[in-house]
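One structure follows; several queries about it will come next.
As you look at this complex, bear in mind that one protein chain is not there, while each of the others sits in place.
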Amino acid sequence: MFNKVLIANRGEIAVRVIRACRDLGIRTAAVYSEADRDALHVRLADEAFCIGPPAARDSYLHIPNIIATAELLGADAIHPGYGFLAENPHFAEICQDCKITFIGPPPEAIHKMGNKAAARQMMRKAGIPVVPGSPGPVRDEAAALAVARTTGYPLLIKAAAGGGGRGMRVVQSPADLRGAFAAAGQEAAAAFGSAELYIEKYLTEPRHIEVQILADGRGNVVAIGERDCSIQRRHQKLLEESPAVGLSPRLRRALLRAAVRAATVVGYVNAGTVEFLVEGTNHLYFIEMNTRIQVEHPVTEMVTNIDLVKEQIKIAAGERLSLPREIEAHGHAIECRINAEDPARDFLPSPGQITAFIPPGGPGIRVETHAFTGYTIPPYYDSLIAKVIAWGRDRDEAIARMRRALGEFDIGGIQTTIPFHLQVLDNAFFRKGEVYVNFVQRRIDLGPAGRPRSA
Amino acid sequence: MFNKVLIANRGEIAVRVIRACRDLGIRTAAVYSEADRDALHVRLADEAFCIGPPAARDSYLHIPNIIATAELLGADAIHPGYGFLAENPHFAEICQDCKITFIGPPPEAIHKMGNKAAARQMMRKAGIPVVPGSPGPVRDEAAALAVARTTGYPLLIKAAAGGGGRGMRVVQSPADLRGAFAAAGQEAAAAFGSAELYIEKYLTEPRHIEVQILADGRGNVVAIGERDCSIQRRHQKLLEESPAVGLSPRLRRALLRAAVRAATVVGYVNAGTVEFLVEGTNHLYFIEMNTRIQVEHPVTEMVTNIDLVKEQIKIAAGERLSLPREIEAHGHAIECRINAEDPARDFLPSPGQITAFIPPGGPGIRVETHAFTGYTIPPYYDSLIAKVIAWGRDRDEAIARMRRALGEFDIGGIQTTIPFHLQVLDNAFFRKGEVYVNFVQRRIDLGPAGRPRSA
Amino acid sequence: MSDHPRFDLEELRALIRLAAEADIEELEVQGAHVKVRIKKARHAGPAGHGGEAPRPDAAATPGAGGTAVQEHRYTPIVAPMVGTFYRAAKPDAAPFVNEGDMIEAGQIVCVLEAMKLFNEIPSEVAGRIVSILAENGAPVEYGQPLFLVDPSPAA
Partner (left out) sequence: MSDHPRFDLEELRALIRLAAEADIEELEVQGAHVKVRIKKARHAGPAGHGGEAPRPDAAATPGAGGTAVQEHRYTPIVAPMVGTFYRAAKPDAAPFVNEGDMIEAGQIVCVLEAMKLFNEIPSEVAGRIVSILAENGAPVEYGQPLFLVDPSPAA
């Protein structure tokens, strides 16, 4: 096992990784930017080292300073968390070269799954259904029009290197295609440094369901259940749950099997997530694989009692997976991402000082946060300040507990997404389990009703 | 189901009951003394009513004001929590007379179990082993010496109406008996208004193991597993766990069966706890039954996923128990009571303002607390400020998580029992599961070593 | 930490708060190792800052307003128990007291009903009832002000 792990991240995930290390008896080294001097991960780690100014490119993305810190402090492994360098194959390679274990998949697997179009092609060849569309990147408008004849309309233009909704366009007709294609290309180039696009059939009310996998590099690839992440806004997940409500056992088995196959094909090692769109009761389509721990991993942990971050570290240290092939889920778990954003003002970021912070507690509630009373949210990074996870013996109990927890969560000084979540939890369609990726757009009124209400 | 529940308590248990009511969709009314104006239970309840000055006898023990508040606010039930009026049969009777449901057992059951000597006699008649000793109260020193001839030495003198160690004496020889008897009688009279004493065989290294039961008054009495509460200091529980480590399945079954029998004999309804001393691998002795929810109930909740407070409310509302006869425990749970006391100074109470309060979180951790940053602990009530409960797939994982959680628990401005708990968790005998009621006395050095250490 | 004299931020903060609350312009403190001088800003404009710092200066200004000081001498009669507040002994009876009435110490001013019992509540002070703060028939908390009494009215 490792002697010391450096956590190349900040915020709640850095705290989460420190906890997993503690539980395994491993020493921890935090890194931080000048904006995070008073951050919780800095306080909780055994050691902490300042690696640069606030801008992420000069600190949390600054590979030489991170590697140098690992060497100076004698860390034998680096956990990248999510975001920042987590899916940078170059970083994983440098770790390898420096004889520091990268707690994540091999660089080749990151690379292969990083190019979404290439990944899609690879999966299709492996017999995993993908959303009908261009076999690879689409060169120009003419080629796009040709592909559109096979997918039909509406269709979706996506950035090959992208994610998170940037460089993405829904196109309703051939007339719209030309302009949308050019705009998406520019956006993709600006956001990801690559203008490569691909085209997909646009699914009307698909659900976003993903499968957590763990692979130990010794031939053991296990699917640890699924998560429904359909509650999204502009392709940003806001609420996730496990298990996916109303999924037939047959379709669930098919998803798990496809995920294991995807991981196997790409030679995957460590924790990863295979994302699918699910249409109706029968159709699954691979969309991408995230080669890291996900924000929403706790819902899986709550229904399986497997500590995924501990498993990541154990796998990276060369341990064999000691899990059964078939993981049984018990009960139901929901996660709400509490962002420092104002849902009543189009989710405008709301950084600043948190003047009061009383997290919820009690039965079935788990909180992952790096915030505390007096903490100032720096404006440089993402707006996630806490994750509340509620577990219940069934979905109704999980919802009731989540409503109670969010109702008592006292955060002063900033606006948060709590009112939005309460609105979703109270929505009759959500309660029936009728969720799909455009649920928020269709079912949630984000007008003044998004303002805080008494729970 | 009830429309509105009044919570006749304060602190973490008042918050706990409010949460259970929320989860059931029941409105809540808090009561508070003038010292608790800014307390969390006041903030979290739907309504709150001041019932008296700080002294408990004029507020939380003031029956007329509490009943009047329930009537004024239209509460149809009262949850007494633990302590205060929870085991006062007179209060339960008044509730009955006022047509307010007392969420707890019938007054008769409270009364019968309230007199410890009478309860012991009743249990012995029902075939449940009790610690050998006087069949009832012992009148005088001569009678005490006679009983001692049957129990042998060392023996224990206890107050019949007592609890919590007051009016209790260990006697090593006939020569010591006379003085100890008189002293215990005086102490008992002062503390409980009754000088009645009884005598028991003193067990050398017994474990304190208790069984949680639920009874619905319709013939269903279920034992919800056991808790080991051997880690005590001066008869005050400090750390509890479930299941009891190293208990043979046979002895465990015997304990559960005895507990169900005890509850049945007394006509018990609602949640209760039957406490036993266990000696060696075969002997169990009934000591008393607590006719209320216990401080340590969460460890049972964590290993069974049953919300005991919700069950209390449902039973009081007349619902039938919907639990299987055999409850399966999964994993292991530990609770540490975090008191505002200084373990390095003989557990001296440490009230005052909490200047920083960052509770632990992450996988497997549950926190029950009414404290928050800026909260001032009033000097009038007990010193419990938080309960940390850690769950793990096995005892080792639960211990590791508890150590991590206590290590990161940041409480500023006051002294707490956290360093004491870390010391217990690191003790090799504790880790092996070698616990018994005098464990703290024998195994824990409460000298300067009790001071905070880096975890 | 070190044996060098350190700036104690907590102490400094306390000093600054002191200076702010005391409404002084300059404060100089000199110890063996440390010397602190605090000088307050003179703002012409409105006081509005986000933080806590100094109180609105007007409140601490003594000779400012005559009427403001008056109010402070009023004494409340508070509920000594939880109950329903009734101004009269029976629904059709006259109220025990009305606004403007002179009362004596020990005089019954209302009843509080709790658990079917009507408890007559005497005033602990003598004076004139300035205002009645609770509504007839309303539930009142322990310590809730029921009446405001001017103990030294211009008699």
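Read from first to last, the chains carry the letters A, B and C; within each, the first residue is number 1.
In this text, contacts are C-beta pairs under 8 Å (C-beta built on N, C-alpha and C of every residue); 3 or more make two chains touch, one makes a residue touch a chain.
In this text the structure is predicted, and so the values were computed from the model without any measurement.
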**Q.** Candidates A:Met1, A:Leu61, A:Cys98 or A:Leu323 - the one touching the absent chain
**A.** A:Cys98
Q: Quick one: say which of A:Phe49, A:Tyr268, A:Phe286 or A:Phe439 touches the chain that got left out.
A: A:Phe49
(Q) Looking at the full complex, which residue from A:Leu73, A:Ala126, A:Ala344 or A:Leu446 touches the chain that isn't shown here? (A) A:Leu73
Q: Mind listing the chain A residues that contact the chain we can't see here?
A: 34, 49-53, 59, 64-65, 67-69, 71-73, 98, 352-353, 376
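As a working rule, only the chains that are shown with their structure count from here on.
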Q. With chains as vertices joined when they touch, what's the shape: line, ring, star, complete or other?
A. line
Q | Greatest separation from chain A - chain, by CA centre | A | C
Q) Roughly how many whole angstrom separate the Cα centroids of chain A and chain C? A) 53
Q: Spell out, as numbers or ranges, the residues of chain A touching 2 or more other chains.
A: none
Q.
Among all residues of chain C, which ones touch two or more of the remaining chains?
A. none
